[in-house]
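All protein chains but one are shown in place.
Then we have subunit A:
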Amino acid sequence: MDPRRASRTVSDPKIRQVGFFAPPPDRSFSGPPDPISTSTPNPAAATTTAAAANTSSPPPISDLSPSGNSLSPVMIPPPRHSSDTTHRPVPFPPVSPLRRDTLSLTVGSYNNNNNNIISSSPTASFYDESKGITVKVSPTPAASSFPGGGFDLTAVKASSVPASGLTTVSVVKTLPPGFTEKVGGSVEMQNDLPANSKPLKERTSKAERRALQEAQRAAKAAAKAEGSKLSATTSGAVASANAKPTKATKPSSQKNDSATVASSEKKGGDRPPEKDRKKDAPHPRMQYDDKSRVEKAKRRAVVKQTEARNRVELFRHLPQYEHGTQLPDLESKFFQLDPVHPVVYKVGLQYISGDISGGNARCIAMLQAFQEAIKDYSTPDEKTLTRDLTAKINSYVSFLNECRPLSISMGNAIRFLKNRIAKLPLTLSESEAKAFLQSDIEQFISEKIILADKVIVKHAVTKIRDGDVLLTHGSSSAVEMILLHAHELGKQFRVVIVDSRPKLEGQLLLRRLVGKGLSCTYANINAVSYIMHEVTRVFLGASSVLSNGTVYSRVGTACVAMVAHEFRVPVLVCCEAYKFHERVQLDSICSNELGDPDAISKVPGREDINYLDGCTNSENLQLLNLIYDATPSDYVSMIVTDYGMVPPTSVPVIVREYCRDQVWI
């Protein structure tokens, strides 16, 4: 909503700068920090120091901490999550025969076949080692003119048609005998060709790399020398130095690199390595109004991206493509995309076609796809699993990102996975490591999503009393579970589902709820101010909750929350803690997603009211179909998470105390 709203708690200009932080010019700053450095004209460093100081036990100069009014009062001793302390037994890797293995058997036999042809001896005895079927060589009339000779195989199953043997008539010569990959060597080479498998890091120039290296070295030395108390300031310096190269890699970062880096650095000297910090820093988003960067990205892209023409001025920095061109193009390239695992590819197709939507579902689908991909993964020669698998996952992630921009929850899950890969003990064998990762993913899904939902339901149900009228917007999986559970408990309540075009997700929820026997009212968002009179509670889902308490959710949520707030109806936001993010966002402009503009200009099935048919290509018409909006924390009474019900001001605590531990172990 409007960031200049008077009642906002976050109104200090210094904090505002955290959101839109431009790195200071002196990035070589790395000397031993003196007290003055905290008040250097580097607002980011100052705020980060302050934020960091909050966690380390002695808050040094509390006057300098501008975030004190909203952030610091919440000081809860960090309780440990059970999953950290109890050591989970590493499951023994199942020796399940991979599909690839069985494949390689047959292929091996094919290759034997090749050899046979070369030696021109029509022996077919190799078949029984792979299939276990009886083989008899019967010289057919064709055998004289035929290189491989004819085989007559009796079938495995008795069928009406006698099974026929295969005769290899043409082979790719580059295929070495005993080559296990089914596709030829030429395909293998193509794996390296597409640019998207290349690490993105190469873009930094030499000078920048050197600068980064020096800064890191200096920071490390300083951290060692000064000990834990002063390291907070160092981290600020490193952060600023660190932010610069990443910025060079990707387009201008508007986001609070240093703030996030510092917040992850709060523990001080006990986590010295810089590479951790590098990972913690979120990748600055691509700014799509930067033409040259967009061109570059397009060349890398797997998915063909035709940019939409008439984009709304304020949202030019967000990606927007001609919808409808991507899917057919991606489909036609189905067999050319070797680096992408089929399961990941399928998920990408489902994202692009909208078959899967919703934060939890997208995240689960992605994680399950990664699980499959890891299962089928085998480390190539002369490469280490940690590095190669990370590169692979990166390429998958960038592919999925091209299909549809990743949600924050997915970003968190990816970060979790990458950290798990990086932290794999080197002593593990490949199969053990793979089993380890798969069980990690499994655990993430079950603990962070499913169990979290169950806990949320348990908490939220206590807020539903007999005679309540509950309002919800759109279709949130958590809210649905709450309503159904409350209904199972026998509570008497009524549900109002507020819906909005163009997706009309509420109708699906409505259908399911009515099917379960709940009494429901359905209204469009236009009627929200009317229907709000009778509502006693508002339950909302969220795509993400940001550390200033802003709820980033399906577009329309902010409107519903505002009206509810005006009517003094409590607004409960249900959100799993894995969707929390330390980012701070004040409006829904700088980070959002643009949907298909045609979706709002056309009404399917109603030709009679499609008034905009002819003018969508007009220069003067710009269609804006936003997917998300940001609800300010003022409108949110309570956030229901798996750690309990907290006020929105406590979100940073959860981010600080739980999310880091869970996601970035």
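The rule is simple: a residue touches a chain if its C-beta (ideal position, glycine included) is under 8 Å from a C-beta of that chain, and two chains touch if they have at least 3 such contacts; residues count from 1.
In this section, contacts and distances are computed from a predicted model.
Missing chain, UniProt protein name: "Translation initiation factor eIF2B subunit gamma", from among "Translation initiation factor eIF2B subunit gamma", "Guanine nucleotide binding protein (G protein), beta 5a", "UPK3B protein" or "LRC58 protein".
Which of A:371, A:475, A:500 or A:625 touches the hidden chain is settled by the complete complex: it is A:475.
Of the listed positions A:353, A:379, A:394 or A:622, the one in contact with the omitted chain in the full complex is A:353.
If you put the hidden chain back, the residue from A:318, A:365, A:433 or A:594 that touches it is A:365. Interface with the hidden chain, as seen from subunit A, comprises residues 99, 102-103, 106, 110, 131, 133, 140-142, 145-148, 150, 153, 155-157, 159-175, 182-184, 186-187, 190, 328, 330-338, 342, 345-346, 349-350, 353-358, 360-362, 364-365, 445-446, 449-450, 453-454, 475, 477, 480-481, 508-509, 512, 515.
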